[in-house]
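One chain of protein is taken out of this complex; the other chains stay put.
In this document, chain identifiers A, B, C and D correspond to the written order of the chains, with residue numbering beginning at 1 in each.
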Amino acid sequence: MSEDIIAISGINPRQCMKCGKCSATCPAFEEMDIHPHQFASMVVEGRIDELLASESIWKCLSCFACVERCPRSVEPAKLIEAVRVSVLRERGGSFLSPDEIPAKLDPELPSQAIAAAFRKYRK
Amino acid sequence: MQRIGVFVCWCGSNIAATVDVDAVVEAVKNEPGVCHAQNYQYMCSEAGQGLIKNAIKEHNLTGIVVCSCSPRMHEATFRKTAEQAGLNPYMVEIANIREHCSWIHKDKKEATEKAVILARAAIAKVNLNTPLRPGESMVTKRALVIGGGIAGIQSALDIADAGYPVDIVEKSPTIGGKMAQLDKTFPTLDCAACILTPKMVEAAQHPNINIYSYSEVEAVTGFVGNFDVKIKKKARFVDEKKCTGCAVCTAKCPSRKGGNEFNCNLDNRGAIYIPFAQAVPNVACIDSTRCIHFKTGKCGICEKSCSAGAVNFDQKDEIIEQKYGAIVVATGFQISDVTKFDEFQYTKHPDVITSLELERIMNAAGPTKGTLLRMSNKEHPKDIVFIQCVGSRGNTCRDKTYCSKICCMYTAKHAMLIREKYPDVNVHVFYIDVRTPGKNFDEFYRRAVEQYNVDYIKGMVGKVWENEEGRLTVQGVDLLSNRRIMLDTDMVVLAAAIEPSEGVRNIATMLTASIDTNDFLTEAHPKLRPVESPTAGVFLSGVCQGPKDIPETVSQAGAAAVKVVGLLAKDKLVTSPCTANANELMCNGCSTCERVCPYGAIDYIDKEVNDHGKREVRRIARVNSALCHGCGACTVACPSGAMDLQGFSNRQIMAEVDAICK
Amino acid sequence: MQVSENTENKEFKPLIVAFCCNWCSYAGADLAGTSRLSYPAEVKIIRVPCSCRVNPMFILKAFEKGADGVIMCGCHPGDCHYSTGNYYARRRMTLLFSMLDYLGIDRARTRVEWVSAAEGQKFSLVMNDFAKTVTELGENIKLGDLRCKKQQD
Amino acid sequence: MQKTAGLIKKRVLELLADGTVTKVLGWKEGDFIYDVTPASFLSAQEADGLVYSSFCGANLSKYLISECKALTEGKILALLKPCDTYSFNQLLTEHRIDRDKVYVIGVGCKGMLDIEKIKAMGIKGITKVIDNGKELDIKTIYGSKTCKREDALLEKCLCCKSKNFKAFDEIIDPEPETKEEKADRFAKVSELEAMTAEERYAFWQEQLSKCIRCNACRNVCPACSCMKCVFDNPVSGVSSKANTDSFEEKMFHIIRAFHVAGRCTDCGECSRVCPQNIPLHLLNRKFIKDINELYGEYQAGEEVGSRAPLADFTFDDAEPSVVNERGNS
Partner (left out) sequence: MKKIEKAKLNDLLARLAEASTLYLPVRKGGKVNFAKWTKDEEYCADELKTVKSAKDVFFPQSENIVSFKRESSKITILPKELPTDRTVIFGVRACDAKSFDILDSVFMSEPADSFYTARRNSAVIITTACSTPEETCFCGVFGIDPANPGADIQTWFVGEELFWEALSEKGKALTEELSDMLSDADEKEVEDEKSRISEITKQLPLNGLSLENFGGDKTNELFDAAQWEKLSQSCIGCGTCTFVCPTCQCYDIRDYDTGNDIRRYRCWDSCMYSDFTMCAHGTNRPTQLQRFRQRFMHKLVYFPANNNGEFSCVGCGRCVSSCPISMNIAKVIKSFGGDNK
């Protein structure tokens, strides 16, 4: 399962030096149960089920701040995206409908989050 | 035909367990030229070498093949053995049947076959070996030190103390380097100036040391023992002999808009300036790019105010040519560019500074006279955040891949000094790891945490921005408690990565010394020859070789000095005989080899040759064997094959190919 | 002499000549040995002072005498012990290999790899891979002197 | 052409007479118009045999190596066509000739003819060829024939490098640079590159197996100016006198092309002289094409002293694996 995430993301999570810059820079940090920096080590440890169940994958805005800032080219957003894609693949055709999106939105979130979220949930 | 002896080593079981050494001996016995073959448990042992020596005498051997470990390991050993038995050491070849055979193959039959083939190749080569004799060259007993920081000063002092003249070339108007900019030093917290300036003065006054300040190395030719160096002494427009260092001119200079490099541009200096009070030489220098006289032809206040009459606007750059036997590179480091890290607002906010800037702010001679102030409003700060590893340890285009090594310690020092002097200031340190190997280093860091209550937070800072109150907000993460950290602070100090000085690439090229991907100079061997460059006669001192702190730098400076002294103590140098050589009857004089020689070892002469009775003057290549390092680039560039390499000749290599492909 | 075609029963073992620079790849091969990282015994190493010492004639000579693959290993560009040798070698080999390809010789029979003294593992991987490639190509018949072919008996 | 020949002769006689030159290197007429021979002329009387015709394809620059060595006084006059001046410069670059000893007269050239091509058209028993500019009037023992001039041009003239002289002391009757599109000199190379490896192998096997190892290509080549060629040197490890095995002809031609790579001006002499019509220029042009594509356009002999691509490098040169990434395998 870890291998799948690594393959989908194209990321080597072992490059992570656990500096936490991704979490430090993440605008959705407070919304998340599992924080970006944890993704790398959890993928390495094989704790994929926890990640699949995590709220964080739906909270990530795909703003790529972590990708931009990561000094080790681990690019956590790609790991998160990979986990998210895994979930979506599991679900098959039953994607969220656009109607469900407003409920998920938080008025505090920046507008780019809405765009990102819509892209994510669309279809 | 050679008389070759083949000696197959068991290396205990290292070889013998996988290679049937008896079979190898049997197989090589009938090879052309072989008249003796035997095996033994440890050829490199006293007894093993004894066997070889006896066999040389008993069988009148002219060539030796040792089937053993890598030639990188024991080629020198067996060459010495041969020499002791009266054989030319270059008549020895090694067949590497350990690293390249027994250690990598499991099947005994396969390994034995391969060992035989490797032995055959070595035998084929020895059959074509010729006795080689090393050349000799004289040694100029004078050393050059490039860079006048603590590394260069220490190397120069040690060489000078041993009795050899040394020249220091320093590109800025004073020696002292980065250490002169520091306030205190870890882990003892003694003042940098107090320990450095006496050494600067000692260097200046040493009868064997000559300082070329405000000078740069222009060109280097020659080779170990015989370097010819051109030094450009840049015009400082002040007569060094007349200037008393009274500094009247520097105070009167009306051009005061430009930054003061010594204080990291946190304040300004005049166009005529002395970098700092203890500068060596304590002589003013005119920055012609800023001087009003050079721009408009007017002003000249300094000239008028100088009672010694030292100002001379007509001074010109001067080229000094000098011969040296050895060169020490001590070009040091600079702070890497932190402007790339826009998330830290370094370029936007004056209260975001680098650690070196903090050193100047903390220093009594600095822009704030040693008072810790925010640069934005000159107010006393309440909170300071230190961010570690800015630009170090990353693998992106913004980062250096290495650890800059000194930041953990100087940050602990800064934190402690601030807490000591201003107990009301809260100090937070965002770190990834705290690395404190070194004598009394971890104790030092623990003191910062335990006695001075410095707040160490494991986790990186994501971003910094100016908040509504005009202070800075730092957003980070505490990885240990897995929570977001938002801190309002007055100052942010970046522990920027250090990198080799800008000009080092150019200097390395002149010296034909190699540099690594980070522009640090490469050592001849990372463990066993750490202060020598692979280029003979060039030695490494200080951070130009890799990040290090002051005590380490001083140790290395001393080590480099010892190597220099060891070299200069010799009257003559023995040069490797494995050099290129042009067959003058075959040489076309086409100059292709000259173009590819990295050492400038080839020139051309018109020479009368006797080509089987036909006498004529031809332009032919001549190799200076003292300059030639034996790379062989010329041998392939040469279409006629006139150029060949002793020890690795065309025929020898082809004989090996033939033997292997049999 | 005719080359016997009855080679199917036997496992084909290629003959591979590796020219290794004394300062890096040869030391890399030493490190592979020290680390016990195996590669096929068909690979035979010839030590040269620098990759720039490798004359195209050596490579052709190896093929002439029956080599099935020739690989040249040098220091990574920028790391040459002699500062520039591998840059010249790189041009020479590029042009030579291009010419061999132009003549229709299997391009995978020649290779250049940059292997440092620290890359024992890379050395082993490279040699394993090269040996595998050459084994798949089979015996070199396009670029060899038929007189040197071993009789398959 | 006849006009040019007249001007040349006149000038040559003047220069011999006033002592500017003591020897003239040119072409001497033969028995059948097409068989002109490179020759030297020491006097006005000898210069009578000097010709300049459409069959003066031979590049005289290589003779200057021995001529410069032998010259004791004065200068030697060399008649060089525009393409020959590249070889001349290359020899200067390699210090094989002495510029001060040579007086170069650049002679205009409309493109030289290849008698082999005419013969290959099936025209036999040729006793005379009259060049009318557009057409060739060919007299044979079996009657008169005609053919188009452009069909009989030497390979090197089909993609003429330039009508300009890269070295000269004076110029006689220069030709204007042709306006029409020149043939792509790499067309055949590209065609070969586009073939499969098996096809390429078959092509070269067929061509190179014709080689009789007469060494004409090497001996005529201005870049092959070694005092002793590796193939003649018993200690070189590669010396051989005959193609005893198909390998050796490959070895010889690969190494020869490699040794002149970056130095070859593409003068085409190798192909012109090959008795078996092996298209040897395609080997040289392959290297030239590779050099141009990988290391930037380079024309050997364009200027004296230029650095040959194989004696040069950049830090980010292509890796040898680039070969595997191109064209057909």
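Observations on the structure shown:
Everything below uses one rule, namely that a residue touches a chain if its C-beta (ideal position, glycine included) is under 8 Å from a C-beta of that chain, and two chains touch if they have at least 3 such contacts.
Note that the structure is predicted; figures quoted are calculated from it, not measured.
Counted over the whole complex, the shown chains touched by the missing one are B, C, D.
Taking the complete complex into account, D:G125 is the one of D:G6, D:G125 or D:G296 that touches the chain left out. Across the entire complex, the residue among C:P14, C:P40 or C:G66 in touch with the chain not shown is C:G66.
For the chain missing from the display, the contacting residue among D:T146, D:T196 or D:S209 is D:S209, taking the whole complex into account.
What chain C contributes to its contact with the hidden chain is residues 65-66, 145, 147-148, 150-151. Residue positions on chain B in contact with the hidden chain: 30, 612-614, 658, 661-662, in rising order. Contacts to the hidden chain, counted on chain D, fall at residues 30-32, 34-40, 58, 62-63, 119, 124-127, 140-142, 206-207, 209-210, 212-216, 218-220, 232, 234, 240-244, 269, 272-273, 275-278.
Convention: only the chains that are shown with their structure count from here on.
Just to note, of B-C and A-B, the chains joined by more C-beta pairs in contact are B-C. The most centrally placed chain, judged by C-alpha centroids, is B.
Inter-chain spacing, taken between the CA centroids of chain A and chain C, is 46 Å.
Centroids of chain A and chain B (each the mean of its C-alpha atoms) stand 44 Å apart. With centres defined as mean CA coordinates, chain D is found 51 Å away from chain B. Within chain D, the positions touching two or more other chains are listed as 230, 236-237, 310-312. Multi-chain contact residues, meaning those touching two or more other chains, do not occur anywhere in chain A.
Contacts between chains, counted with the stated touch criterion, involve the pairs A-B, B-C, B-D, C-D.
On chain C, the positions that touch chain D within their shared complex are 56-57, 60-61, 63-64, 77-78, 84, 87-88, 90-108, 110-112, 142-147.
Listing the residues of chain B that touch chain C in their complex gives 70-73, 96, 98-101, 103-107, 110-111, 113-114, 117-118, 121, 512, 514, 516-517, 522, 534, 578, 596, 598-599, 629-633, 635-637, 645, 648, 650, 653-654, 656-658, 660-662. Interface residues of chain D, counted against chain B in their complex, comprise 69, 93-96, 225-230, 233, 235-237, 259-260, 307-308, 310-312.
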